[in-house]
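Every protein chain except one is present and positioned as in the full complex.
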Amino acid sequence: MSRRLVLRLGELVAVLLLVSFGVFMMVSLMPGDPAVAVLGEGHTAEEYAAKRTELGLDGNVFARYVEWLGNALTGDLGRSLVPPENDVVGRVLAALPVSVELATMGLLMALLLAIPLAMWSASHEGGLVDRAIGASMFAILSVPSFLGGLLLIAIFANGLGWFPRAQWVRFGDSPLDNLYHAFLPALTIALMELALFTRVLRNDLLVTLHEDYILAARAKGMPPLRILLRDALRPSSFSLVTLLGISLGRLIGSTVIVEYLFALPGMGSLVIKSANQGDFPMVQGAVLLIAAIYVVINAGIDLSYGYLDPRTRRAHA
Amino acid sequence: MAGSGTAHLRPEQAPVLTVDDMVVEFPVGRGQKVHAVSGLSLDLLAGETLGILGESGCGKSTAGRAVMQLPSPTSGRVRLGERELTGLTSRPLRKARSRMQMIMQDPTSSLNPRRKVKDLVTEGLAIWGFEGTKQEKEELVRETLSAVGLDPDVVWDRRPHELSGGQCQRVCIARALMMNPEVLICDEPVSALDVSVQAQILNLLERTKERYDLSMVFIAHDVSVVKNISDRVMVLYLGKTCEVIPSGRIDSDAAHPYTQMLLASIPGAGDRELSDSAAAVELPSPLDPPSGCRFRTRCPLATERCAAEEPELREVRPGQYVACHHPIIEE
Amino acid sequence: MSDQTVLEVEDVRTEFQTARGVVRAVDGVSLSLRAGETLGIVGESGSGKSVLGRTIMGLITTGHTTQVHGSVRIAGQDVHASSPKERRRLWGSEVAMVFQDPMTSLNPVKRVGTHITEALRLHLGLDKKAAAERAIDLLRQVGIPEPARRMSQFPHELSGGMRQRVVIAMALCCDPKLLIADEPTTALDVTVQKQILDLLTSLAESRQMATILISHDLGAVAGRTDRVQVMYAGRVVERSATGEVFEGPRHPYTEGLLASIPRLSDPPHTTLRAIVGSPPNMANPPDGCRFAPRCPYVQDRCRTEQPELLEIGVRRTSHVAACHYPLPDVDTAGDAAPPRAALAEEIS
Partner (left out) sequence: MLMPRKNPVGSKLSAPRLGGVGAGLVVAGIVLLVVGWSAPLLLFLKAVVFLVGVIVLAQGLSRVVWAARGTRPDILLWLCCGWLVLLTVVALLAPLLPLGEHVDVVKALDAPIYQTPELLSEYPLGTNNYGLDMLARSIYGARTSLVIALSAVAVGTVVGGSIGVVAGFLRSGVDSVIGILTNALLAVPPLVLLIALATVLEPKLRNVALALALLTIPSMIRLARANTIAFAQREFVLAARAMGATRLRIMVRELVPNVVLPIFSMMVVMISVLIVAEASLSFLGFGVQAPEPTWGNMIAEAEGGTMEEYPHIVLVPGVFLFLTVFSFNLLGEKAQKRWDPRSAKL
């Protein structure tokens, strides 16, 4: 275990350093002057220079990066540029739970639906149901999530009035209400993932179902459902697990869109608002945090293969 | 042996290819390494076919590739004629290497699926240049294709997936011949083929060797096939040599217990004395081969001496060399 | 040998729909097998021998891209007319199969023990403990050292030979009346092949199991089977007692196949009598006799008229061949017999 883990950790740190550097340098690479962006046009050169000093944009880039990173490691990502000039970390931490809840709910909904759908599809390969599921999943894949979200809102929130829009109840205040308010946004997120998961799992299941050991299990007289659950599902889930890691990026993207659509106070709304206001310390902080979460979760997924496939267990151990 | 030793080499007869004490090891992490080939020596006379026989994992394919310097062996020397191959720099090595050619086990995998037969066969000329006109070049390619039993007009523009396994193997042979090699290394060239096609390829290799004046190293796991095509057979076990024997005598005179075991395992070969007793034990790991004689864990004749002392190759009959403390020799 | 017929196959045809058209992988095969009898099915790749094995087993049935015609009866029950549930009851307890590649025929994420015990518990209704005991006993019977420890190992921790022994133990767990072994040794090392074949032979004998041994290796079949059936391009070309086929093949394909194998008794550099050409494309097989394009004795009739599988035996045992011009019988041909006799000795 040790050697592999150390290597993996080293890579993780290297990646995070690179990302943080990239995120930090973005501002320096900006074609315009951030001071102009903050103050607006029509001020004197002295005023811009003063603002630049205030923003900490003077001096050597690398020295500033090291300082910024040092502060970031101690939990200080600076202050927002936009009044009331809040602490970046505080705002980010307030927004994060909303996004995490949405993403998790969406993912769970997608998985809960995808696994039975894929199993049904794969065990009736080429049948009418299989083709119908395949076709609808393919169609869903081609609907961008902002379009899907708009349609869902039009039908279920504004049309039928079943669900609220543009409201958020914190989980602590009322768990049930919170779930009720989160349902439609989570469904929007789930749709795209559902389509992908179903397709990937179905195809993997098909490959597994054509393996000799499935034939051998059938030749032993095992019932089909048992074969599907006990023999086929686990070896077929490798791609799904890999996909979960890749999905994470898209999932975060979907939360951004969904939060914007439903006007929910999560990371997405925060990033969009800050980006619109040119509030770069906020954007930097949020992006860094998102990247860190993404990288760490993916590393975890990498290590989880050991459980799924005993063949790799020894190699990792 | 299975042991090492160079008693079987024939330097006085000016061999085309000489391999001296070749070692190939692969690191597999955590300080461990696979001992794929350990101290192999062999020589090949002009016009001779050397058969290398062994089970999977005995290092026979690795040895074949190491001779080609693909990749170069960990240590030891390979001489092609007078030329030392180990330690050559890139360009001379590529040039020297092209004097040896290889036929591999999976004929479809060893042809680039995106290229046509004509391009595949002329690839060698494209790399090293061809002195002559375009017509002469095409003439040569057609002649070579005909020599391996392919109709040039039929296969000229085909891609590998449009050919059968046997035809692909013929293309590989034609491609090798275009390089005008001195030595042909055949790595299990018929084991992926159907029985009826296998015989065609074996006959073809035999004919080609005569016609193009080749020397050949033929690697396989099938005793009968190796006997049919070789002049001399070398039996490998876990990266070491067990026995070197003129192929005509392998079925009657084999003296090493492992060779006997291979003979006994030919289906329907009747019951040789070693057939079942040694059978239950598995092949030891090449990561940590047994001390002394590497075959001792499966050998019915093993004694304490076999664990302590590694046997050297020695001549037991004229032309027959065995690395064993207790060879089976019935006088 | 009892007279109880375990397997009856009548005019089975198996067709696959592929991108290149309909492939009739098995084309009109009939055979029967009694308890304790061993049949070898020999053929090259594409001859339909494996498909036949799976069709007999009922693992290939009529479906979206597959059509199966004809009937297969195992212990009196028609496999293809049975419901999936009845078929499952048949599998494991009446008929079992050993597959070609032990690397792929065991589930990589399941322990060795589970592979065997789940069938025991399903078919025999044993409890966990009894099933485990029985499984250990089975592993011991197939010659696996330290069977109790192996139970909790994963397949990848075993060598190829050991895995194939586990597969055999799995197949035998409910005492099937018929065992179909589909190229059981092809993926194994030469020194292990014989062990596995010997194991199969002795188990079949001690249990009075009818056995079908499918192989491309004539040597593996010789000496271990009562009868041999040679297949070419989906059809049976010859079938008789094993010794007769090897000593005096009557079909030119069988003769060619035997002659193209190098023999250990021949001196080095003996030119082999290879069959010219390569096996036909099964999506578009030749008219008439499918071996005609490669046959050294071909006549005009062979190219147009498909030969029937007919009795040509002169002795008590049945000897059938599908050839318009079968080769002469060795005995009746007397001294003029081709050098096949010597060859047969070597092989059988």
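Read from first to last, the chains carry the letters A, B and C; within each, the first residue is number 1.
FYI, a contact is a pair of C-beta atoms (placed from the backbone, for glycine too) under 8 Å apart; a residue touches a chain by one contact, two chains touch by 3 or more.
Every value quoted in this text rests on a predicted model; they were computed, and no experiment measured them.
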item	value
Touch criterion as defined above, residue of C:Q4, C:T65 or C:S152 at the omitted chain	C:T65
Chain not shown: contacting residue from B:A66, B:L80 or B:M100	B:M100
Per the touch definition above, residue among A:G70, A:G90 or A:P144 touching the missing chain	A:P144
Positions on chain B contacted by the hidden chain, ascending	65, 68, 70, 94-95, 97-98, 100-102, 104-106, 109-115, 123-124, 127-128, 172, 175, 179
Absent-chain interface as seen on chain A, which is shown	11, 14-16, 18-19, 22-23, 26-27, 29-32, 126, 130-131, 134-135, 138-139, 141-147, 150-151, 153-154, 158-159, 200, 203-204, 207, 239, 242-243, 246, 248-253, 256-257, 260, 271-272, 274-276, 278, 280, 283, 286-287, 290-291, 294-295
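In this section, only the chains that are shown with their structure count from here on.
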item	value
Where chain A and chain B are represented by their mean Cα positions, the distance between them in whole Å	54
Where chain B and chain C are represented by their mean Cα positions, the distance between them in whole Å	32
Whole-Å gap separating chain A and chain C, where each centre is the average of the chain's CA atoms	53
Residue numbers of chain A (touch at least two other chains)	none
Residues of chain C touching at least two other chains	none
Interface residues, chain C side, partner chain A - complex	54, 57, 59, 64-65, 84, 88-93, 96-97, 99-101, 104-110, 118-119, 122-123, 154, 156-157, 167, 170-171, 173
Contact set on chain B toward chain C in their complex	55-57, 164-167, 194-200, 202-203, 206, 221-225, 227-231, 247-248, 251, 261-269, 275-276, 279-280, 282-283
Residue numbers on chain C that touch chain B, as the complex places them	44-45, 143, 145, 159, 161-162, 189-191, 193-195, 197-198, 216-220, 222-224, 256-257, 259-276, 278-279, 294, 347-348
